[in-house]
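Part of the complex only, each chain left as placed.
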Amino acid sequence: MKACAAVLTEFNRPLDLREIAAPVLGAGQLLVEILAAGVCGSDVHMWRGKDPRTPLPIILGHEGVGRVVDVRGPRCDVYGAPVSPGDRIIWERGVACGRCYACAVLHQPSLCENRWAYGIHRSLHDEPHLNGCYASHIILDARTDLVPLLPDDDPSLLVAASCSGATAAHTFDLVETRVGDTVVVFDLSKGRGADLVIEASGSISAAEEGLDLVRRGGALALVGFGTPVGAMSLLPFEQVVQRNVQFQGVWVSDLRHLLRAMSVLRAYANDLSGLVTRRCSLAQATEALEAVESRRALKVVLVPSGSDD
Amino acid sequence: MKACAAVLTEFNRPLDLREIAAPVLGAGQLLVEILAAGVCGSDVHMWRGKDPRTPLPIILGHEGVGRVVDVRGPRCDVYGAPVSPGDRIIWERGVACGRCYACAVLHQPSLCENRWAYGIHRSLHDEPHLNGCYASHIILDARTDLVPLLPDDDPSLLVAASCSGATAAHTFDLVETRVGDTVVVFDLSKGRGADLVIEASGSISAAEEGLDLVRRGGALALVGFGTPVGAMSLLPFEQVVQRNVQFQGVWVSDLRHLLRAMSVLRAYANDLSGLVTRRCSLAQATEALEAVESRRALKVVLVPSGSDD
């Protein structure tokens, strides 16, 4: 079978549309047709050469929803049900080892030192080659966690759960919040400051400003930083100690966060129908990256087959 | 009745030993003979003029253990038992309003915006004048929380629960720890870094170093900062986000922390018998401050009556 992929071969240059022969599946692997691939801000960083992890050439894309084409051997989803050709699925983008200290003792696979993610760590040369979502097809590893879609799920909307949604959900594992807390909504906070400020832009000035917006005893979560940005300065006594503030880094996410993000997207599917402001073909992948970089679009999704149904 | 106090009248000058007439007690107030007064690092900061809150002239000393001499009206301890002359007690050094947002909603009286502490916020001119522990007697407010001592309690040891011990205990409300966690013990951490680093020296370089000693997913608690120390610099991506670190300010403490610190000091009383390395009279208060400043002593305690029994 021939797959088609948008390949990053040189930083800052247009992605290259290529035909790639799909290899024979190994034990436990799945061949999946991509129904929707999210374009994430960190894809832009990789394209621009700002992420030191990027191995070239690479098929970008760590956010994906797809339809199973083939499975080698029995595979079950996270609920224990068998997965078969024709099933629509989403998957945990990161694959953790399950045996290291972070996985087996801390129960935080997002901190696994052997963790790798589709579209980020494996180049086009690494087997089984189809390792990213900017493609007509992807091959999922035997250790990838699979989650079934419901009949009403919209792949283009749900794909946002994969990385950005799940990372946001991770925040709530690290920062205690309660129903009714003020989350960066200052006009309602009666001058108290926010219970929780989520820094999601990846800019140092926003982090510095956010620290002042937190109430005494509240928290600032740094969620938006995906690549090095240099140093920031803070006043440990005045801004952190005397105000009893929690300053919390949030690093990627794991399957539990993906499921939570899916729950939220499903519950508010109607309200969020305008979230995806642009759908592109694979040939338009470079334009999609530019649209995200220039913030002209809210959420951009690649639809390789021309339809995400 | 005449009380005797070591009064700070001018920064950086020796404390002045004065006789002060004890006023008639107001409703709910207690007159307490000081059995032991702890000399805290922040007393040194106040003496040196580095704490902008310091009102002159002032009787320093926020850590105290004493014996009740007189009570105006019925008063109960935190367990609901009446308090009478002759009883040995320790008390929560901070007095919170109980009605503001921090007190009544957050349940964090340590963040009360109306909070004041003995030996810190009220000058010798403020009624009832005997507002600090560097004295033969102190007058406790009707809103001060009282805790009874047990017959075996050593006032000079237990006084450490009042501020330093309670603030350390507060850390464990803010940073989740588990039995067996590694707390700044690196040789045993097998290169993983510490689960929790407690910065207790109040120095910026120690805070910066501490951040690198925390394991991924661990926490750095800033406990030692009591006065402004300028800015520190950190790398939000490399040190905080990518390592999923919690950077937590810890500000003073409340009654629950005092009780926890007392439990620990009681449980390890034998092991800690060497903690108090110096006992001084009131006339030696200035020397006591110098000993703490120069770190020549571990814990210094004033014993106004010459005996802490």
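To keep things simple, chains are lettered A and B as they appear, and every chain counts its residues starting from 1.
In this section, a contact is a pair of C-beta atoms (placed from the backbone, for glycine too) under 8 Å apart; a residue touches a chain by one contact, two chains touch by 3 or more.
Treat the numbers as computed from the prediction; the structure is a model and nothing was measured.
The complete homomeric complex described by this structure file contains 4 copies, of which 2 appear in the displayed model.
By our rule, only the chains that are shown with their structure count from here on.
Separation between the centroids of subunit A and subunit B, computed from CA atoms only, is 46 Å. Touching subunit A in their complex are the following residues of subunit B: 101-102, 106, 108, 110-111, 174, 192, 204, 207, 216-217, 222-223, 225-251.
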